[in-house]
Structures are given as structure tokens and as C-alpha cells.
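Since the structure comes first, as C-alpha cells, the remarks are kept for the end.
Entry: subunit A
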Amino acid sequence: MSPALLYTGSGIILFSIGLHALLVHRHLLRKILAANIMGSGVFMVFIAMGVHGDSGVADPVPQAMVLTGIVVSLCFTAVAIVLAVRLNKLTGCTTLAVDEESSID
Partner candidate 1 sequence: MSDLILPAILLSSLLPGLIIFTLPEESVRLRTTLNLGGAVVKLLLVALLFFHVAKREYTELRLPLLPDMELVLRADALSLLFLILSAFLWFLTTIYAIGYLEDSPNRSRFFGFFSLCVSATTGIALAGDMVTFVIFYEALTISTYPLVIHRGTPAALHAGRIYLAYTLGGGVVLFIATVWLRAIAGPLDFSPDGVVASLDPALHGSLTIIFALLILSLGVKAALVPLHIWLPSAMIAPAPVSALLHAVAVVKAGAFGIIRVIHDIFGIGFSAELNLLFPLALMAAFTIIYGSIRALSQNDLKRRLAFSTVSQVSYILLGVAMATPLATIGGLVHLVHQGVMKITLFFCAGNLAETLGIHKIDEMDGVGRRMPWTMAAFTVAALGMIGLPPLAGFISKWYLGLGGLAAGQPWVIIVLIGSTLLNASYFLPVLHRIWFVPSRQDWPSSTLRDGRETTWALLIPPLITAMLVVMLGVLAHSVGSALYWVELIATREYGP
Partner candidate 2 sequence: MELALIFDLILLITLIALAWLLLASSDIFRAVVLFIAFGLLLALAWVRLGAPDVALAEAAIGAGITGALLLVGLGRLGSAEHYRGTRTRLTFLQRLSAPVLIGVMIPSISLILLLELSLHASATPGQQGLVNVLLDVSGTNHGVTAVLMNFRAWDTLLEKGVLLLALISIWSLDQARPLFRQNDISPQLTGLARLLLPIMIIVAGFVLWQGDHAPGGAFQSGAILSAGILLAILVGYTLPTRRQGLSLRLLLAVGFSVFLLVAAATLLSSDYLLKYPDSLAGSLILLLELVATASIAALLAAAVVGGHPPDDLSKPVDRSSAVNGGQT
Partner candidate 3 sequence: MALTDLITAFLLLGSLGFFLAGTLGLLRFPDLYCRLHALTKADNLGLGLVVLALMIQSDSWQVVIRLLLIWLLVLVAGATVAHLIARKAQQDGHQPWRR
């Protein structure tokens, strides 16, 4: 059991925990958190799989990719939160359970 594998495996577990939560939970903020955790899992896989040998220095390329990925997921988080707040203002709900039929006509 190498540390790299340990981290990779944990990344996948984090990904799947997040995935599960994203699918099952309905509260918007929780969905946002879930997506963030999924993202963290993915990034962990990226970095951990880039660790080769025990030099302790990771490959800079996946690090750069993960930095990019973190920024992107931060952007999504920010937009999602504002969307959720807006939706909450209009409906009073913190879930997506807006009636499908009550669409604008």
C-alpha cells in the first residue's frame, strides 16, 4: 500500500461520496458542497497519480491542472450560490423542487 495509492483511492471515495450526496440530497447548498467534495476527490486523484517514486515532489503538470480546476470549481460554486439565493428569494425554497408546471406562460 503506497501513499500514492492511498490518496488515489481516497480521492475516488471522496468523489463517490460527493456523487452520492449530489444525487440524493435536495438542499441546494448541500448539493454545492457535494459537488465541491467530488471535485476535491478528482483533484486528489490527479495529484496522487502524479506522485511517482518517493521523492515527495509531485509532477508540476497535474499540479497546475488542479490549480486551474480549483479555480473553475470555485467559480461554479460562486455562481451556484448566487443562483440558489435568487431562487430562494423567489420561491422561498432551498431545493430545486419548483413545480415543473408552474412555468411562465
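Going forward, contacts are C-beta pairs under 8 Å (C-beta built on N, C-alpha and C of every residue); 3 or more make two chains touch, one makes a residue touch a chain; residues count from 1.
In picking the candidates, the idea was that all candidates are chains of the complex that A comes from, given by their letters.
Predicted, not measured: the structure shown is a model, and the values here were computed from it.
Every option in 1, 2 or 3 belongs to this complex, yet subunit A touches just one of them, candidate 2. Listing the residues of subunit A that touch candidate 2 in their complex gives 1-10, 12-21, 23-30, 32-34, 36-37, 40, 43-44, 47-61, 63-68, 70-72, 74-79, 81-86, 88, 92-95, 97.
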